[in-house]
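Below are the structure tokens for one structure; questions will follow.
A single protein chain has been omitted; all remaining protein chains appear in their positions.
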Amino acid sequence: MIPAAFDYVRAGSAEEAVSLIAEHGEDAKFLAGGHSLLPLMKLRLAQPTVLIDIGRVNDLSYVRDGGDHVAIGALTRHMDVETSDVLREHAPLLAHAASHVGDPQVRHRGTIGGSIAHADPASDLPAATLALGATYVVQGPNGTREIAAADFYEGFLTTSMAADEMLTEIRVPKMGGAGWGFQKFNRRAQDWAIVGVAAWRRNGDAGVALVNMGSVPILASSVASALAGGASIDDAAEQAAAEADPQADLNASVEYRIHLAKVLTRRALEAASG
Amino acid sequence: MEISVTVNGATHTSDVEPRTLLVHYVREHLGLTGTNVGCDTSSCGACSLHLDGEAVKSCTVLAVQADGTEITTIEGMAAADGTLHPMQQAFMENHGLQCGYCTPGMVMAATSLLQENPSPTEEDIRLGLEGNLCRCTGYHNIVQAVMACAAAPTA
Partner (left out) sequence: MTTTDATTATAPGVIGQRLLRREDPALLTGEAKFTNDMHVPGALHLAVLRSPYAHARITKVDVSAALQVPGVRAAYSGADLADLWAAPMPCAWPVTDDMKNPPHHPLATDKVCYVGDGVACVLADSDTAAHDALEAIDVEYEALEAVTDLEDALSDRVLVHEDLGTNTSYTWALKVEESEGAVDRAFAEAAHTVSERYVQQRLIPMAMEPRAVLSMPQPFGGDVTLYSATQVPHILKVMTAITLGIGEHQVRVVAPSVGGGFGSKLNVYAEELLCVALSRKHGVPVRWNETRSENTMATIHGRGQIQHIELAADDNGKLTGIRVRLIGDMGAYLQLVTPGIPLLGAFLYAGVYDLPKAYDFECTSVFTTMTPTDAYRGAGRPEATYAIERAMDALAGEVGVDPLELRRRNFIPTESYPYEAFSGLTYDSANHDGAATMAAEMLGYDELRARQAEQNVDGASKRIGIGVSSYFEMCGLAPSRVLASLNYGAGGWEAATVRVLPTSKVQVVTGSTPHGQGHETSWSMIAAEKLGIAPEDIDVLHSDTAVSPLGLDTYGSRSLPVGGVAVAMACDKVIDKAKQIAAHQLEASPDDLEFAGGAFTVKGSPDRTMPLAAIAFEAFTAHDLPDGLEPNLEAQVTYDPPNFSWPFGTHMCAVEVDVDTGEIEILKYVAIDDCGVQVNPLIVDGQVHGGVVQGIAQALYEEAVYDTDGNLTTSTLAEYLVPAASDVPPITTGHTVTPSPTNQLGVKGVGEAGTIGAAPAVINAVVDALSGLGVRDVPMPASPLNVWNAINHAQEAPK
């Protein structure tokens, strides 16, 4: 399978990338690791006329201790997120979630920014960063702005980034020793989650987000509220699907997805409390 | 677009269409047909090769993205005198292949796995090969081969 023809331009910096996308308009797409976009292009389900390769913007590949948060360059590969000592110490939930993305070959190429910007609700890292209360930094023609993860996902594969903006950094608050759990339920290890849950707990606080439980990654606020109100894990987990709007597919009915969300939330919270 | 890549130690400069996939580049432009194509969805891993030392699925990389990189394909694994790479030898000794179509990708993924984790458990190996499908062996002997290779004393 071969993609339809397109023009290819390479950006050397985020500024250049943003100006190229402004120049080429809405049929242009950013290409980072390519592991979300190229499969769609090979099946000719996506036919952009211009690809702007941002894969060589090397100064966007980093994991840095930012004091109260960890800053991750958008072009940091999954494998580097997974193995980052800084993340393993301060945001182990995210490092662990990255180890579940695709397979090793995919993790050698795919990037955290590509995954988040693609905004697939079945993808692991959007939900994991959402649970952690991350902030995304995007760059546009007029400079940068920050978008809270909770305000980022607007609909299926759509975000609150403008067409001429590019995701440059993910800021994840340090977990401060919070307990955490990550549950990914799938049939084959390499597959997308049928349902996934990312959760953390520290004292009275908690964050829970769901993978593949709606058209966007779902922040399960009701679970966190229930826990804050003193509910048991079992009772809180019963609220797991309160914000969700799951669809049926080959692997799950709506009822089964809701059931799984509750079971996996309970297990993730148990791990976070263990 | 002109690209320059080093493949199995030799540098090649080629003019490619941007839509040329890396796997098609090595197969058709360079004639290195050991790297196979088994799917359209980055699922099967038959096309795995090493890009700057790490296994990637070359059906999901554009040749233009590989400009300036160092690539090793299955043809670059055995020594010049024909001595098999230890992983190739382990696959042979453990009957880790039957039809051989997934084998180049499997060998490339397995060697990349051992670079990152030189002493894997059986579980680590099975998970580490999650992106490579084989229809013949049931994986049993592939896993045995990788374990044997990991256990072998390095020269």
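A and B are the chain letters, set down in written order, and residue numbers restart from 1 in every chain.
By our rule, contacts are C-beta pairs under 8 Å (C-beta built on N, C-alpha and C of every residue); 3 or more make two chains touch, one makes a residue touch a chain.
For clarity, every value in this text was computed on a predicted model and none was experimentally measured.
Participant: When the whole complex is taken into account, which chains on show are touched by the absent chain?
Facilitator: A, B
Participant: Tell me which residue among B:V5, B:L133 or B:C149 touches the hidden chain in the full complex.
Facilitator: Of the listed residues, the one touching the omitted chain is B:L133.
Participant: Among B:L22, B:A46 or B:A63, which residue is in contact with the omitted chain in the full complex?
Facilitator: B:A46
Participant: Which residues does subunit A use to touch the chain missing from this display?
Facilitator: Spelled out for subunit A, the touching residues are 1-2, 4-5, 43-44, 185, 187-191, 194, 250-253, 256, 259-260, 263-264.
Participant: Can you name the residues of subunit B that touch the chain not displayed here?
Facilitator: Spelled out for subunit B, the touching residues are 17, 19, 27, 31-41, 43-44, 46, 73-75, 77-78, 84, 88, 91-93, 95, 97-104, 107, 122, 125-127, 129-143.
Convention: only the chains that are shown with their structure count from here on.
Participant: Using CA atom averages as chain centres, what separation in Å is found between subunit A and subunit B?
Facilitator: That pair's centroid distance is 28 Å.
Participant: What residues of subunit B sit close enough to touch subunit A in their complex?
Facilitator: These residues of subunit B touch subunit A: 1, 17-19, 21, 24, 40-43, 45, 48, 51, 54-57, 59-62, 64-65, 109, 112-113, 116, 127-128, 130-132.
Participant: Which positions of subunit A touch subunit B when the two form their complex?
Facilitator: Those in contact with subunit B are residues 1-8, 10, 31, 34-35, 38-39, 42-43, 51, 53, 55, 79, 102-106, 108-109, 188-190.
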